[in-house]
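The complex appears here without one of its protein chains, the remainder shown in place.
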Amino acid sequence: MIGMIERAPVELLGWFLGLLGSFGVPSWILAVVSAVIIIGTIIGVFLGLFALTSVMERKILARVQNRYGPNRVGFFRWRLCGLFQPVADGIKMITKEDIVPRTADKVVHFLAPVVMMIPALMVLAVIPYGRDMVPADLDAGILYFFAVGAGTEVAVFMAGWGSNNKYSVLGAMRAIAQMISYEIPLVIAAIVAAMIAGSLSPSAIVAAQGGFAFGFVPQWFVLTPWGFTACLVFYIAALAESNRSPFDLPEGESELVAGHLTEYSGFKYATFFMAEYVGMFAVCGMLVTLFLGGWQAPLPFLAVIPSWGWFLGKICFVAVTMVWVRATLPRLRIDHLLAFGWKFLLPMSFAAFFSAACWHYAGRGPAAWILSLAIVGIPYLILGKSFSNRFAVSRRTYQFSE
Amino acid sequence: MTLQILLAISAVLFAFGLAAVLSRSNAIMVLIGIELMLGAANLNFIAFWRFSENPSDLAGILFAIFSIAVAAAEAAVGLAIIILVHRRIKSVEVDDASSLKG
Partner (left out) sequence: MKFLGDWFVVLPAAVLLLAAGASVVMRNLIHAALCLTLSFIALGIVFIALGAEFVGLVQLLVYVGAVAMVIVFAILLTRPDRLEKSRTPFSGFGPAGGAAAGLVALVVLLGFIFSSPLAKKPLPAPASAPAAAIGEALMADHVVALIAIGVLLTAALIGAAVIAMEDKA
């Protein structure tokens, strides 16, 4: 019974393809239909998550700020806690007038949202959603993820420059500088997990985190010193890559109008918004795959919940922490942001890399754990001290006119 | 798909890059031409690897990877030089950097 729920999506697809095949459909059409169904399911699930996240984020932000979020829009006279807000937002976005500046570069301005959405959707192909549920089990899946994710930078530039607006260009340049700077710690943190697992394929990395030490402690990478550091580095760099607070200077409303998105209205803005959220979920999915054990359950007896259920739960957990961070931390200034990325995150990612290598070659025993903890902890203390000295907050003195 | 077709494609790409280097007046367009020529050479390497008798000899692939790395480094340094020259003579045209002429 439990196995049936677990295998349900794959079995359903196999049954449907078998049904089509029994009608005499040639095999290449079956391959196309299978691909279309898988792609449609993934896009449907992620767009549904996007809709839910937009209202969830507003409500969580609101509760943190001691107010209610959207709680009116319901369905046919039931309030439903405002969960139908995305429907209202969608109708608003679609029916808004699409304003294109007269002197804007029409082709570039039009293509920017499209070019932004394409990599955000393409990277969803290599994430393992459950046991044997990777849409494309590539040999170099992690490399594919980052290579295709680099396409968003081109889209940000096209959006900024195509609007023919000084603020947009400035915002786009800042956004690209931020994305390029934080891509290096992101990739190195991912390589830490790939190095220990011995493969660039996400499903192999998930499999390397299987098993339970002492019978009940999961062997996820986040529960090791180097893995915890790499997970935090990946998390912070992921926040910066998807332009989320506290790194959302490129699109903050109080800075540079709206940065590279200033001249976009209506459905194009909704496309950018959608691409940002889908990208956020994709990188959450990669974080869960690399460090949090993918679709595996944390305790042996919890494997009754299907693997894709665990994956969904873990992604939602990481997404909620991202919203929590947005509600809590103030926005970083661009020079602080770049200094943090180059002078703290990059050395920490190297420290995690070195620590993982030492952990592996010291035999993975208790001595290796202490050694790897030292290799990660000492740079952290030194770098943290230097940063807190530089940006020390002194006691405020108020001068009132008397 | 013969090797000759692939090599011909890479030759056309190389010719485009060469035309850009020799005829454009903006220094950044010259650099774009150089990148096209490097891309054509990489395509040659991969084409020869694909058609080799023992593809487990990865020399072609490794050469292409090293070439991509070197091209990235050279683009970065070249563009830094262009930015510095622009700061001095306020222009990026290759004809304007002529103070050593004559």
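In order of appearance the chains are A and B, and numbering begins at 1 in each one.
Keep in mind that, in the parts below, a residue touches a chain if its C-beta (ideal position, glycine included) is under 8 Å from a C-beta of that chain, and two chains touch if they have at least 3 such contacts.
This is a predicted model, so every value here is computed, not measured.
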Checklist outcome for this item: subunit B positions in touch with the non-displayed chain are 1-4, 6-9, 11-20, 22-26, 28-29, 31-33, 35-36, 39, 42-43, 46-47, 49-53, 55-56, 58, 61-62, 64-66, 68-77, 79-84, 86, 91-95
Item to check | For subunit A, the residues touching the chain missing from this view | outcome: 28, 31, 105, 108, 138-140, 143-144, 146-148, 150-151, 153-154, 157-158, 161, 169, 173, 176, 180, 183, 199-200
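Assume only the chains that are shown with their structure count from here on.
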Checklist outcome for this item: Per the C-alpha centroid definition, the whole-Å distance linking subunit A and subunit B comes out as 34
